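Here's the structure, in structure tokens; my notes come after.
Missing here is one protein chain; the remaining ones are kept as they sit in the complex.
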Amino acid sequence: MHDSHDAPHGFWTRYVFSQDHKVIAIQYTVTALAVGLVGLVLSNLMRLQLGFPGHFDFIDANRYYQSLTQHGMIMVVYLLTAILLGGFGNYLIPLMIGARDMVFPFLNMLSYWVYLVAVLVLLASFVVPGGPTGAGWTLYPPQSILPGTPGADWGIILMLVSLLIFIVAATMGGLNYVTTVLQARAEGMTLFRLPLTVWGIFMATILALFAFPALFVSGVMLLFDKVLGTSFFMPAIVSMGQPLAYEGGSPLLFQHLFWFFGHPEVYIVALPAFGIVSDLISTHARKNIFGYRMMVWAIVAIGVLSVVVWAHHMFVSGMNPAFGFFFAVTTLIIAVPTAIKVYNWLLTLWRGDIHLTVPMLFALGFISMFAIGGLTGLFLGNVSVDIPLSDTYFVVAHFHMVMGVAPILVIFGGIYHWFPKVSGRMMNDTLGRWHFWLTFVGAYAIFFPMHYLGFLGMPRRYYAYENYAFIPESAHTLNAFITVAALVVAAAQLLFLFNLAWSARRGRLASANPWGATTLEWQTPDTPPGHGNWGAQVPVVHRWAYEFSPPGQARDFVPQNAPPDAPVE
Amino acid sequence: MEASIDLARPARPATARVAVWLLLGVVFVLFVLCLLAYAMRMRLGDWRALPLPWQLNVSTAMLILSSASLQWASVAARRGGRCARGALFAAFVFAAAFLAAQAWAWQALVAQGRLASANPSNGFFFLLTGLHALHVLGGIVALLLAGRRGERLGLCALYWHGLLAVWLLLYATMAWLTPAIVDFICGVA
Partner (left out) sequence: MAIAIVLIVIVIAALAFHALSPWWLTPLASNWGLIDDTLTVTLLITGAVFVAVNLFIAVAVIRYRHRHGRRAAYEPENRKLEHGLTWLTAVGIVAMLAPGLVVYAELISPPKDALVVEVVGQQWQWAYRFPGEDGRLGTSAMRFVGADNPLGLNPADPAGRDDALAVGPELHLPLGRPVRVLLRSKDVLHNFFVPPIRTRMDMVPGMVTEFWFTPTRAGRFDILCAELCGVGHYNMRGVMVVEPQADFERWLAGLPRFAAARQVAATPPGGDLAARGRGIAQARGCFGCHSVDGAASVGPGWRGLFGHEVELADGSRLKADAAYIAESIRAPAAKLVKGYPPIMPPYALDDGEVAAIAAYIASLDGAADGTR
């Protein structure tokens, strides 16, 4: 970190083993999108089986459960967490706070390479004997390490090892992001002048630092149970007629540890999305974010509350039923700051000057999608309503809308928004609109009807639904419809990938600040920003990040670093 | 101002200290979660307390000495004193001795047939000491990279003290925590 920041010259140091936060961000983003593509294909395999059972021989029950598990794990951890913190966090934190780079560039580079190793170990599990684990992304013991579950030998071991490596990578990155935000802000950039994007990523990173250890502990203990034969989580068991050597352990102990990580994980994904979407809405509506301070406190409150709600994932787990009262109350309390955020996004639109650009469309799509996903959370957080719905398709619809589709819409919006800064070129607008409409309407077509299959009582994680008397034929028809919608949405992502590749080389050249944004990343001397970001002089910040359409100004925005007295034409 | 001067601005000394404190926070949370799992698992019927090997006293002494030596080395290095080198060497030796004593304790347990799978208390012993040893090992690598610069040695010393505190917490828990105490704290008779 004490080395001088002279721009590196060779190809390897510039593009591969680069310590520049912008290059590392692109590496993280590309890797996450690539592994996310695998997750997308896996989801379509599942949908093919559910929509047209028996028509596709190559999807047997084993493959189905492996696809289900790997889809979930890839999307939650290796795509969403990695792209939001490693991708957006890496690119935006230094630029938005006016720093030249992360405070520990070498550690930052290491974080990416360790993440890549985690991804490779995960992918390696597809080719080991028995294939990847099919235990569900929750990896609940005893089932995850016993015969009867696909990949119960090598698959689960590689899965756990990959997660442990990922956690090391996330911790390296996380220490860097938090320290950078705390220590490397430009002159004048007080905490209450930070853009909400930085606030969201900052709080999410703190959560990641302190929640991932719970996954680490449960992962190591599960590895002990699997490899060394300890009985941390394993009680006495007769598996497939054979008594095992385990004794006395508690499967619930694993669930507590897992969800102590697992629920904050939802907010590790959601908080950066909250932050980014706030900035998208404000910029493209040309209006300051409504209630900025309330938004910051809501992010902090959600972050703090998120560590005391974990057992709402365990209402029917067999834990002490008295816990249900406590966790139902805390869970519904967290709805209040979350609702405040939604109100403030809506009120930001009101009396704005709404430019319906592609990033704005994704942002508006996010509000709609997040609203329904958040509202269905009120069913599942309220313990007695949760009981008939838990482990049904209602849950599948809920979490896909709230922490799958909603954040991914923000990620897309963010990529369309910042692509001009990253590449110096605009993304193709027409392709972008097609991508938005197919994804947004398609996601509604997929997930809205799923709630009703959940009301009906169709359990999730079923390979087939033959001969269940309470499931009418029409439910199978609906499943076929959902599958068709899922295939269309998946195909629409090819438009996005094509747009990304095409625009990077052929896109219309972008100006330094095409959206008229106030935040510092748009005020760099070069586009894309050079090594060290700011040329000779780091910026000095004079105001908050949302000075849009102030009275008495000709232009409808004032950058954070514009001197206060300078006449703005 | 010349561009190169501004570009080469080193991270503020306080910055690295913030990061080490954060890291210690993460490490602390990791071990506290382990100990919570330990306490919860302990209350299930089949727990048999593990008689801790006496070698742990040796390793504890080594870790304390290592921590003290490193503190001395960092203070000496900042003052430009000559004893920095010797103290640093001592810190390495004591840290290595700590790891050796832990390995000795493992070996003693294995020799008695007390493997990880014999009882959850054994499993936790190997888990906790193993995770802690890995953190010490990481510290040794960092120390090797740190050289003899006073500021960096200070950071290493801070990390060392943190790991010592974690170790004392682990040792005390394994030695003194009983299911009865856990029940008392949880308010269950």
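Going by the order they are written in, the chains are A and B; count residues from 1 in each one.
In the analysis below, contacts are C-beta pairs under 8 Å (C-beta built on N, C-alpha and C of every residue); 3 or more make two chains touch, one makes a residue touch a chain.
Here the structure is a predicted model, which is why all the values come from computation and not from measurement.
Although it is not drawn, the missing chain touches A when the whole complex is taken into account. Interface note: of A:346, A:509 or A:536, the residue touching the hidden chain in the full complex is A:346. Within the whole complex, the absent chain has one touching residue among A:113, A:126, A:154 or A:463, and that is A:463. Considering the full assembly, A:332 is the residue among A:332, A:480 or A:512 that touches the omitted chain.
Interface note for the absent chain: among A:124, A:164, A:182 or A:252, the touching residue is A:252.
Contact between chain A and the absent chain runs through residues 60-62, 65, 130, 134-136, 140, 142-143, 146-150, 235-243, 248-252, 285-288, 290-294, 316-318, 321-322, 324-325, 328-329, 332-333, 335-336, 339-340, 342-344, 346-347, 349-356, 361, 364-365, 367-368, 371-372, 375-376, 378-379, 382-385, 387-392, 437, 440-441, 444, 448-449, 452-453, 455-457, 459, 461-465, 467-470, 472, 474-475, 478, 546, 548-551, 556.
Throughout what follows, only the chains that are shown with their structure count from here on.
Put simply, the C-alpha centre of chain A and that of chain B have 33 angstrom between them.
Contacts from chain B toward chain A in the complex involve residues 1-4, 6-12, 14-16, 18-19, 22-23, 25-26, 29-30, 33-34, 37, 40-41, 44-47, 115-117, 120, 122-124, 126-127, 131. Across the complex, chain A meets chain B through its residues 1-2, 4-6, 100, 103-104, 171, 175-176, 178-179, 182-184, 209-210, 213-214, 216-217, 220-221, 224, 228-232, 245, 247-250, 253, 256-257, 260, 532, 535-538.
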